[in-house]
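Starting off with a structure, shown below.
Omission of a single protein chain aside, the complex is shown with its protein chains in their original locations.
Chain nomenclature is as follows: A and B, assigned in order of appearance, with residue numbering initiated at 1 for each chain independently.
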Amino acid sequence: MKNDLAFKRRLRIRQLQGSSFKVLFLSASLIGIFALAILLVDVLKDGIGWLDWQFITSYPSRKPQEAGILSALFGTLWVMVLTALFSFPVGVGAAIYLEEYAPDNRLRRFIQTNINNLAGVPSIVYGLLGLTLFVQALAMGRSVLAGALTLTLMSLPVIIIAAQEAIRSVPEAHRFGAHALGASRWQVVRHIVLPSALPGVLTGTILAMSRAIGEAAPMIAISALVYLTFIPISPLDRFTVLPIQIFNWVSRPQEEFWHLAAAGIIVLLIVLLSMNAVAILLRNRYQKRTEE
Amino acid sequence: MSNVAALEAKNLELWYGNFQALRGISMVIPRNQITSIIGPSGCGKSSLLRCFNRMNDLIMGSKVKGEVLFDGRNIYATGIDPTEIRYRIGMVFQKPNPFPKSIFDNAAFGPRVNGIRGNIEEIVEHALRRAALWDEVKDRLRRGAMELSGGQQQRLCIARALALEPEVILMDEPCSALDPVATIKIEDLMKSLAEDYTIVIVTHNMQQAARVSDMAAFFMMDTDRAGILVEYGTTTEIFTNPKDKRTEDYITGRFG
Partner (left out) sequence: MLRSYVNSAKTTVDKSSLSLRRVRSQTRLRESVIQRLLLACALLSIFTTIGIVVMLLVQAAGFFSEVSILDFFTGTKWAPLFQPQHFGVLPLVGGTLLTAGIAILVALPIGLASAIYLSEYARDRVRRVVKPLLEILAGIPTVVYGYFALTFVTPVLQNIFPNMIVFNALSAGLVMGVMIIPMVSSLSEDAMVAVPRSLRDAAYGLGATRLEVATRVVMPAAISGIVAAFILALSRAFGETMIVALAAGSTPKLTLNPLESIQTMTAYIVQISLGETPHGTTEYYTIYAVGLLLFVMTLLMNLFSQWFVRRHRERY
């Protein structure tokens, strides 16, 4: 038999290495989750006592006991709705063009590379763009509209990429089938591609939106730190959003404001988690349907 | 010497989840001979091969009953590390699957992970020579293995297995992805390797089984799609004078 003894001795070491690294890898996967748990517990512990109806229905105030997030909550809703209205059709349109219309030429590849790069541009740079282009050059002021347009530009690349994936997953045979029946290209897109890609597109859009409305950096560049005691009623009104309000409170030195920040974070996380839940539900339903 | 068993399956059964893939397999693989496993697709030929070096352990939900004796020990006995079995029983796969590394690193992989002492260069050269590949690659050992042709890649995979000096080499349709010329080279190589090694080859190709093997085992699917051993004997017997009607039908091309 070949040098069995040496092999066996080494095998024992390798087995030991194997099992210890397995533990190591497993704990690494759990570190992130562990951190998530600590973060959530910390936020809940700090903020839950301050979260009540009065907090939801009050404007910000210099007195922590009277302060609330009403204007920020409405500002977030405004920005979310407008951003969705702008970015969904344009994002899906761009994805349709790239997947269904564009010939595989340099322009297409250039647009694609460009979109990939835009997805990696730091959000604060979008804030500078919005500040310069919408707030100043186009004279929209520090308005809801300027904020929503900025978030639109920021979330478009993500939406386009997600929509492209959804469109690509529609089987080619479906398209050929419709074309063979004499459908025009748009009819194929409208009646065949879009309906089956829609859940995927929606999931991607919702996830992109939830990323966008959690963003504080570009919004701070647009809105600055304002002390708003009214609800914006027109797109040209000044506004604040939850992340700005939270940032504002965290950067105060007094600990009471940190509790307000934590309460605000709980509200923000509830909004985001419910959006994510909707997206996951959509995805699951869609997956089940395609499996059938 | 040739009658000594290299491997012996004793009432071997294999399940993937609830699906039984093999039933009641008992056979003796003689040492220093080429044993071919033939049969229609889906009859569990490859699954059987993967039982011989415990590759099935890697598939979730797989379960083995019965015994496979190797050196008189049951390789499924508790306390036996499949790593040791695979170190001593080499395997060559359907499609050539060299690592995306250099030719040298491919051949040196087994000795390195298993911590074999000795001159790695010598081991690699010996393995490549034994696999009839040395003359074609000796000037480009540091080049990527993916640059080789399909046939060369498969011989590299054989060399990679040989570098561990295994007692048995399992080959799972090693020529199915190769052209006829490359196939002939591998077959010649197998015949020369049989002097020193025990070879078990799964093949779809009747002619190949007839050309290269000393023993042949004919497998089929049972009514529940579990693989069963229908007939086992010398290749001459199986191909010229099969005892079972089903073997005869398959050999003469009536199904499969």
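Keep this in mind: contacts are C-beta pairs under 8 Å (C-beta built on N, C-alpha and C of every residue); 3 or more make two chains touch, one makes a residue touch a chain.
Nothing here was measured: the structure is a model prediction, and the numbers come from that model.
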Query: Of B:E84, B:E136, B:D222 or B:E237, which one is in contact with the hidden chain?
result: B:E84
Message: Touching the hidden chain in the complete assembly: which of A:R9, A:R168 or A:R185 does that?
response: A:R185
Query: Which of these touches the unseen chain: A:L51, A:V79 or A:I96?
result: A:I96
Field: Selected from B:Q33, B:S62, B:N114 or B:T203 as touching the chain missing from the view
entry: B:N114
- line: Omitted-chain footprint on subunit A covers residues 14-15, 17-18, 21-22, 24-26, 28-29, 31-33, 35-36, 38-39, 42-43, 46, 89-94, 96-98, 101-102, 110-111, 113-118, 120-129, 131-133, 136, 153, 156-157, 160, 176, 179-180, 182, 184-186, 207, 210-211, 214-217, 220-221, 224-225, 243, 246-247, 250-251, 258, 261-262, 265, 268-269, 272-273, 276, 280
Task: Extract the touching residues of subunit B with respect to the undisplayed chain.
output: 53, 55, 58, 60, 83-84, 86-88, 90-91, 93, 95, 97-101, 109-110, 113-114, 146, 157, 160-161, 164
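As a convention for this text, only the chains that are shown with their structure count from here on.
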Task: Please compute the C-alpha centroid of subunit A, do the same for subunit B, then give the distance between them in whole Å.
output: 51
Task: Would you tell me which residues of subunit A are touching subunit B in their complex?
output: 2-3, 6-8, 10-11, 14-15
- request: Going by the contact rule at the top, pick out the subunit B residues touching subunit A in the complex.
  value: 81, 83-84, 87, 114-117, 165
